[in-house]
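The complex appears here minus one protein chain, its other protein chains still in place.
Read from first to last, the chains carry the letters A and B; within each, the first residue is number 1.
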Amino acid sequence: MIPFILCFILFLIGIYGIITQKNLIKIIIGLAIMEYSVNLFLILIGYINGGTAPIITHYTSANASFVDPLPQALILTAIVIGLATTALLLALAIRLYRKYGTFDIRKINSLKG
Amino acid sequence: MKGMTVIVKKVTQFMAPVIFIFGIYVVLNGHLSPGGGFAGGVIMASAFILQILANGEILDKLRKEESGLEFLESTAILGFLVVAALGLLLSGSFVFFSNFLKQGVIGELLSAGIIPLENIIVGTEVCAAIATIFIALVVFKDEVTK
Partner (left out) sequence: MNAMIPLFVIVPLAAAFFMAILGRFIKNFSKILLNLELLFLSYLALHFILNTQGILAYRVGGFENAGDIPIAIYLVLDGLSRLILLVISLIGLLAAFYSTSYTRQFTQERKYYILFSLMIAGMNGLVISGDIFNIFVFLEIAAIASYALVAFGIEKQQLEASFKYQVLGGMASLIILLGIGFLYWQTGTLNIADFSRLPVSGPFVKLLAIFFLVGFGLKAAIFPFHSWLPDAHSSAPSPISAMLSGVLIKAIGIYAIFRIFFSMFALSYEIAMVITVLGTLSMIVGGLMAIGQWDIKRMLAFSSISQMGYVIVGIGIGMILLATGGSKVIAGFSIFGGLFHLVNHSVFKGLLFLNAGAVEYATGTRDMRQLGGLAEKMPLTASTSLTASLAISGVPPFNGFFSKLIIIVAAVSAHFYWLAFIAVVVSIITISYFMKMQKYVFFNTPQTDYKNFRAIPLPMNLSMIILALLCLLLSLLVLPQIRDIFITPAVDALINSLQYTAVVIG
């Protein structure tokens, strides 16, 4: 149970980072921490003590226990999506830096309301 | 971007091909062992990234490569879609993503039907995509800081 609670705490740390930080890069890091915590949570779901990789080979014994492959597939997809999101966010942050000369969100405020 | 010292350059010159070949190995054995297209593609891309980081001064030449990589990426992903959609036509009962090739013997390199094929395509696509993202961000940062 403890790993799951730690995962949830990591998730909350990510949200805390997004809400309190004023630096664009730190906000992106906060989002990345949230993403990792969710990935960690998913991988814990599929974990079995003593399980092996879920692939049948010559060396697989008949009574071997596999870890659940489905969460792994989910995480792989989630990682790819996270990669795209983070890359896009970083590109936006660089562009914003060029326009404003700063990463501080308090100075980036052309939109109101 | 400035390059690094001659020691780093020499070492990466030896290391990058090894990393690249390891990436190819992971891609080709995707259906037999942990790994596969995405993981192998990332390892392959890391060989490029290592070279770019060590030899920073080649960055100006890389701007042309970026569009080539983008082309490779689009072609690869279209290939993935084509292989998946071929199942619609070849499976006889219009099944999308059907495994229409021979399955072979479990544990051999040439087995599992279209899965190794799709792994190779995904590996190419991911390698090109991550290299594109990296080059784009580095070129971009270079422009901003100038």
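Simple rule for what comes next: a contact is a pair of C-beta atoms (placed from the backbone, for glycine too) under 8 Å apart; a residue touches a chain by one contact, two chains touch by 3 or more.
In this text the structure is predicted, and so the values were computed from the model without any measurement.
Enquirer: May I ask which residue of A:I9, A:I48, A:A64 or A:I81 touches the chain that does not appear here?
Expert: Counting the whole complex, the residue in contact with the absent chain is A:I81.
Enquirer: Determine which one of B:V8, B:I77, B:I106 or B:L137 touches the chain that has been left out.
Expert: Only one of B:V8, B:I77, B:I106 or B:L137 touches the chain omitted from view, namely B:I77.
Enquirer: Just the residue numbers, please: which parts of subunit A touch the chain that's not shown?
Expert: These residues of subunit A touch the chain that is not shown: 11, 14-15, 18, 24, 27, 31, 34-35, 38, 41-42, 45, 70-71, 74, 77-78, 81, 84-85, 88-89, 92-93, 95-96, 99-100, 108-111, 113.
Enquirer: Taking the full complex into account, what residues of subunit B touch the chain not shown?
Expert: Within subunit B, the residues touching the omitted chain are 67, 70-71, 74-75, 77-78, 81, 85, 88, 91, 93-99.
As a convention for this text, only the chains that are shown with their structure count from here on.
Enquirer: Quick check on the complex: what are the subunit B residues that touch subunit A?
Expert: 31-34, 38, 106-107, 130, 133, 136-137, 140-141, 143-144
Enquirer: Quick check: in the complex, which residue numbers of subunit A touch subunit B?
Expert: By the definition above, subunit A touches subunit B via 53, 55-58, 76, 79-80, 83, 87, 90-91, 94-95, 97-98.
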